[in-house]
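Every protein chain of the complex appears in place save one, which is left out.
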Amino acid sequence: MTKAFRLPRVLFLLLTMLSIVACSVPPTTPQGQTPTEAPAQSGATEPTAAPAAADPAAAPAASGDGALTDVGTPRSETLIFQTFDRQTANPDLHNPLMGTYAVWRGFRELAWGYLWEMDTGTGQSYPELAADMPEVLNDEYTRFRVKLRPGIYWSDGVEFTADDVIFTLDTYFENKDKLTYWGVATITNYVKSYEKIDDYTFEVETVNPAYDFVTVLGVYTWGSALNIVPKHIFEKEADVAAFRNTNPVTLGPYVVKEFDPNGFWQLWERREDWERSAWGSQGEPKPKYVLYKDFGPEETRTLAFVENQYDVDTFMSPESIKAAVAQNSAISPYSPTMPYHDMNDACSYGVLMNQHRPPLDKAEVRWALALALDLQDVGINALSGEFKASPLPMVDTQILNPIYFAPLQGWLNDFALSDGYKPFNPNFGAELVGKLTEMGLPADQMPQGDEAIKNAFGVGWWKYDPAEAEKLLGSVGITKNADGIYTLPDGSVWELEFVIPGDWNKVMQRVGFSIADSWRKAGIQVNARQVDNAEFGTVQNTNSQLTTLLNWTNCIFSPNYLNAWRSIQPEFLLPVDSPDTITGNMYRWSNEKVFDLVKASYSMETTSPEFYEYGREIIKEFVTDMAYINLMNIPTTIPTNSTYWRNFPKADNPYAVPYSWWSSAKKILQNIEPTGAK
Amino acid sequence: MGLLQYIGQRLLTYVAVLFIGISITFFLPRLMPNDPIDGYIAQIQSRAGQTLTPEAAAEIRATLTELYGLEGSLFTQYLNYLRRVVFGFDFGPSFSAFPRPVSELIMLALPWTLGLLLTTTVISWLLGNLIGLLAGYYHNRRFATALEVLGVLIYPIPYYILALTLILLLAYTWKLFPLSTTIRPAPLSLAQIGSILYNSALPALTLVIAGFGWNILSMKSLSVATKEEPFVTFARLKGTSDRTRMFSYVFRNALLPQVTALALSLGTIFNGALLTEMLFSYPGLGLLMRTAVGNGDYNMLYGTITMTIFAVATAALVIDLIYPLFDPRIRYR
Partner (left out) sequence: MKQLLRLRGAAALPVGESAEAQRGRLKLNLRLKIGLTILAFFAIASFTLPFFTDVDPAQQGTYLKNLPISWKHPLGTNTQGQSIFWYLVFAVRNSLALGITVAICISFISTMVGLSAGYIGGWYERLVMLLIDSVITIPVLPILIILSALVRGKTSFFLVGLIIVCFGWAWGARTVRSLALSLREREFVNMARFSGANTFQIITREIFPYVYAYMVVNFINTILFAINTEAALAVLGLSKVEVPTLGSILFWALNYNALFIGQRTWVIAPIVASVLLFLGLFLTSTGYNDLFAARRGRA
């Protein structure tokens, strides 16, 4: 009889062993959400405490070893970024004229130079290769003269002159059918003619009045349409479209030292003559080496981050950051208080609706969707509350707030729907704080005071009122049936398809499912469908595929709203089930007043009060029609590890915004200091 | 019926299968509701900060349509495709890595996939079958049950979790292996091979552990069944040793279905161990395929799927031709 029980005994033993093994694994993190140590990153962080206080198992890690990184450079001299994309498809294609080149390996920040850069913190353009802002030569704003700064050299010692710019423009025009960089098409449609005046001066004539000259030939937010290439290298190529330009001659202070032929990493080395580079003269870039590497999916790279194997992450999820902070005191998010992360990305998330497709063609239905969406709940479920809501169709940043948000505050408070209901909730932030405190977040992590709360969580959002939503839907014939699901006037259940990004954008994926969940609770039959990025683009751009979509259409960074709203014109509207790609007016919006406003603002000075006033009027129409349900600023979660480098930009040290893939990266490289840890 | 006739018919089937497979491969991705050009343009629109004017977008679309070879009716595209593939093994340029040809990308990823998956499949097959044989042959003993339990516990654990646990244990808690692969481009020296092996050890280990659980169980049941056969009893009565009976009688016979399984699974390694590659940043075919589907990169999909079809069809052909060597009881019809 004893032997009969052997099998279950063995089983039991093995199962217990397995569970013990599973539980004995890494140092435990406290349940719940409190990062107990989120050190304020001031300039005087004591370097010696950091590595010692860090994970005690850090010592024998491959790159924490004291000496070399995995690519053979001294760790204390190498700044390591987690790449923006995982694996690049074309690791040896370093030719910026082809759209699929390995851009995310650091080219935009380290290798190229631009005529005018944009300070992503202020939204102002400043000259980089150019000596100054362009001189406008005629009243119609079509002819410009640009002077270049002398003393800039390519990394092979050849001087940068206007010849390179002219050559680049020539190449654009001659090869526009073969080059796949998006800027080629933009420039060839924008520029009419150009000529060299002397080695450091050239003139350009544009097709239309160009109030945005600086942001088209220079940088707008992220990239520039004009990528200047070295004439003395490219002119030797018979076919520039086929030219790989591997290990290129660069204008910036870094050159490519080594790269992974499989596309997972790239190593840059600082030029000896960095002062003569495009932006080196503005300050010494501190790291001798910069490595962009993919440390794997979040499950593995959080481990590597805690092991101090790299310094800056891109888009780690909020919960992982909290857990990492708890395990390693050298790791910190942007801010020690909620919402912990910088919210000044150029774009905002929102729900794009196909306004041609019934019942979404009625403003009441669109408003009902907005009122049936519990954004507080969605933010808590998907993002642990770390988000900044924005009720207007643009990002709520320090640049745009004074121009568009603050002046409209009163209007928002008083705004009423056709039945007199006032949907705006200015206490959104305070209520969110209340919910988070109830969930266990300590009070010292919360912003204190009305001002701080509004800065953190936004000026407000729409009320969560399913009852009012029901009333609105009822007014157009959509009522709840016996099961509590909304049905159309003809008796069929109202099925709402909601397309969301798949794994390729985890934050939006979670937000999307939470939104669908929220709508379902209100009684709407939502069919949430997650898609790959190719299909996402198709759904966004094709009427026949689009019902509702979670996306980021509103990318307005500087006060020039025309960059996103320029194409809200009737000629871009297509029939509701058209299979053709839409090329403008993404909102599928038909509003005569807005058409006129937009058209009128084409010919205005983009920094004039009149231009801003028109912008505010357009915003009012957006809200009245609920043409686009804007949700929140994109939360950019960029934690940093200060074991080897310190003085990253933080909330209390905001010398730049923390994005490592914008112009702010240049400022970051110039301001960080080595901690001296080996 | 002659041997030659059999081989001839088998080869005809082989060609027919290839043709059907390749044709289905062509049409299936076209059914996908995504358009690679749209995807690319949408990506640009989001990153270019909306400076992409509609005219510019239309131009890009026209350029790409022509460059990608997506003009013309579906049927003309199909014929072009057949011609290129059959005569030149050329799948055209990859869309997401334009203008790099697909065959180049596949050739780069192939050695990684082959190296890792070939070795791990064979190792886990061998290991699993040997252990299963022991467990099956001595199925009344205690250790047999323990081995069986081992297989039972390991097999249902989803691969991803198994891999994560192993990473946590072997690369984080006890730092035996690196957390992510870093293989520097260098000529194939001993040091380079060492580096490759060191970086591949953890993915290989997870694949072997994940794979041999099933082999243990199936081999055990097969050997138990075979052991009951009269010829085995006869051998025992004849006085052959345990070991001879185990290997020459039971193993050889129980192995037959397993050999079929091995051949077919060798063919399917071209799928790439997708989850392995995702988790370990391993540059193999699986990752290539996944990103191809994600980006609507038709040409890449054709290339990778066709490779797999070719490999599996060939493996099946080889098996059918040499199976009679293993099992002389089969007559050709």
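Every chain is named by a letter (A and B) in the order it is written, and numbering of its residues begins at 1.
One rule holds in what follows: a residue touches a chain if its C-beta (ideal position, glycine included) is under 8 Å from a C-beta of that chain, and two chains touch if they have at least 3 such contacts.
A quick note: this is a predicted structure, and the numbers were derived from the prediction, not measured.
Participant: Of the residues A:L68, A:I197, A:A242 or A:M439, I need the one that contacts the missing chain.
Facilitator: Answer from the full complex: A:M439 touches the omitted chain.
Participant: Which of these, B:L64, B:L105, B:L147 or B:L217, touches the one chain of the complex that we don't see?
Facilitator: B:L217
Participant: So one chain is hidden, and I want to know which residue out of A:L291, A:V531 or A:L562 touches that hidden chain in the complete assembly.
Facilitator: Only one listed residue reaches the unshown chain, and that is A:V531.
Participant: On chain B, where is the contact patch with the chain that was removed from view?
Facilitator: Considering the whole complex, chain B reaches the absent chain at 9, 13, 16-18, 20-21, 24-25, 28-29, 31-34, 140, 148, 152-153, 155-161, 164, 168, 214, 217-218, 221-222, 224-225, 227-228, 232-233, 236, 256-257, 260-261, 264, 267-268, 270-272, 274-275, 286, 289-290, 292-293, 301, 304-305, 308-309, 312-313, 316, 323, 327, 329-331, 333.
Participant: So that we can see where the missing chain sits, which residues of chain A does it touch?
Facilitator: Output for chain A: 3-4, 7-8, 11, 15, 19, 22-23, 25-26, 28-33, 298-299, 302-303, 317, 319-320, 322-324, 377, 380-381, 384, 439-440, 497, 502-503, 506, 509-510, 513-514, 516-517, 520-521, 527-532, 535.
Operating definition for what follows: only the chains that are shown with their structure count from here on.
Participant: Per the centroid of Cα atoms for each chain, what is the distance between chain A and chain B, given in Å?
Facilitator: Going by mean C-alpha positions, chain A sits 36 Å from chain B.
Participant: Considering only the defined contacts, which chain B positions touch chain A in the complex?
Facilitator: 32-36, 38-44, 46-61, 63-64, 66-67, 94, 96-100, 105, 108, 112, 142, 145-146, 149-150, 153, 164-165, 167-169, 171-173, 175, 178-185, 278-281, 283, 287, 291, 293-297
Participant: So in the complex, which bits of chain A are touching chain B?
Facilitator: Touching chain B from chain A are residues 6-7, 10-11, 14-15, 18, 21-22, 25-26, 57, 60-62, 70-72, 86-87, 89-90, 93, 98-100, 176-178, 180, 182-183, 185-186, 188-190, 212, 215-216, 220-223, 225, 241-242, 258-265, 293-297, 299-301, 303-304, 307, 309, 346-347, 502, 504, 531-542, 545, 552, 555-557, 563-564, 566-567, 572, 581, 583-584.
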